[in-house]
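Dropping the structure in here first, questions after.
Heads up, one of the protein chains got dropped from this complex, but the rest are sitting where they should.
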Amino acid sequence: MRVIKDRKIVDDAWVLLAPDAPVPEAGDVIVHLEQWNTGRESFSGRAGKIGVLLKSHESPEQIQALAQLPLIAIDFPSFTDGRGYSSARLLRERHAYRGELRAVGDVLRDQLFYMERCGLDSFALKAGKDIEGALSAFQDFSVTYQAAADDQRPLFRRVNR
Amino acid sequence: MAKRSGTHYVLSAQLLETGAPAYLTAAGVWSTNLQDAHTVLTDEERDLLLAQAEQQQRSVCDPYAFDVRVERGAIDPLSARERIRAAGPSTRVRRPDPQPPATLSRASEPRSDAGE
Partner (left out) sequence: MNQYQYDAYDQQIVEERARQFAGQVERRVSGEMTENEFKPVRLQNGLYMQLHAYMFRIAVPYGVLNSRQLRKLGYLARTYDRGYGHLTTRQNVQFNWPKLEDIPRALEHLAEVQMHAVQTSGNCIRNVTSDPFAGVAPDELEDPRPYCEILRQWSTFHPEFAFLPRKFKIAVTGTPGHDRAAIRYHDIGVRIVNNEAGERGFEIWAGGGLGRTPVIGKPIRKFIEYEHLLSYCEAILRVYNLYGRRDNKFKARIKILVNELGTEPFRLAVEAEWALIKDSALKLTRAEYERVAQHFQPPPYEKLAAAPGAGGALLAAELGRDRDYARWLQRNVLPHKVPGYKTVVLTAKDKDTPPGDISDTQFDAVADLADRYSFGRAVVMHTQNLVLTDVKESDLRDLHQRLVELDLATPNHGLLTDQICCPGLDYCALANARSIPISLELNRRFDDLDYLNDVGPCSIKISGCINACGHHHIANIGILGINKHGAEAYQLTLGGNDSDSASIGRILGPSFDEHGIVDAVAQVIETYLALRLSDDETFLECYRRLGDKPFKAAVYKDATPRDDDSEQAVA
C-alpha cells in the first residue's frame, strides 16, 4: 500500500494483522501488542519483519524488547483521540526508539504536521484521502514555539530572539 | 411507523456559507424560512431525508430533525430553541439588526465525498 514515509510517497508491504490472526511464515506484518509480548520468541525464525501496533489505550512501557522492533504503528482510532501524540513523543524521547513510527487509523492530512513533530515519520493516510495533496502539510509552518520530538529545544533555546 | 399524532418532523441544518438555520423544503432545496419547510410524518421518511442531507456537505452542515405542530398551515416548533432559531435573537442590539431575507439555496447534487 502507498504510505508517506519521510515526507515521500512510497509503496510498502507492511500488513496489519487482525488480533490473534496466525502470523504467516513470510512477509512484513504488524501484530497486536499482546501477540508480540507473548509470542515474540516464536517469530525469530521467519522471513520478514515484525512490527507492533500500539492502540490508543496502550502505553509504550508495555512494549517488550522495544529496541528490536523495526516499526511501531500508533493507532488513531478517531483523529480526535490525541493519546497517540503523547505515545509517539514518549517512544522517541523517553524510550529512545529509533525505528519507524507509523500513524495508522483515522489519519488525515490536517494532523500530519503535529504528528511529525511528535516523532511519527510514516503515515498510512485514511482510505480515500488524497495522499499527494497531503505532502504539502509538512510545510504548513516554518517556525514552531515549543519543544517536541523533532527538536527537544523550545524556540527560545534554538535562536536568539 | 407513523409519528405520534399532532406532531410532524421538519428537517433542518446550518448553511455552510453563513451558519444560518436552513429548513428542507418539499422541492428538496434549503430555505432559511421555517414556513417553507416540508413537514414529514414518519420516521422512515425522516431518516431517508436525513441520509440525503448528509450527502449535501457542500451546502449544509449537521442536518437533524425536530418536532413541530402544524396548525392552519403554520409550522410551529415545539421547543423554545427552535422558535428562537427560526425567528432570530429576541434581543435588540445597539444598532438595528435586520432579519436577513429568507433565501432559497439549491442543494448540490448528492456527491460522493472523497473517502466517504
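Read from first to last, the chains carry the letters A and B; within each, the first residue is number 1.
The rule we apply is simple: contacts are C-beta pairs under 8 Å (C-beta built on N, C-alpha and C of every residue); 3 or more make two chains touch, one makes a residue touch a chain.
Predicted, not measured: the structure shown is a model, and the values here were computed from it.
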item: Chains on display which the left-out chain touches in the complete complex; value: A, B
item: Residue numbers in subunit B that touch the chain omitted from display; value: 14, 16-21, 57-58, 61-62, 78-81, 84-85, 88-95, 97, 111, 113-116
item: Contact set of subunit A toward the excluded chain (per top definition); value: 59, 79-83, 85-87, 89, 94, 108, 110-111, 113-115, 117-118, 130, 140-148, 152-157, 159, 161
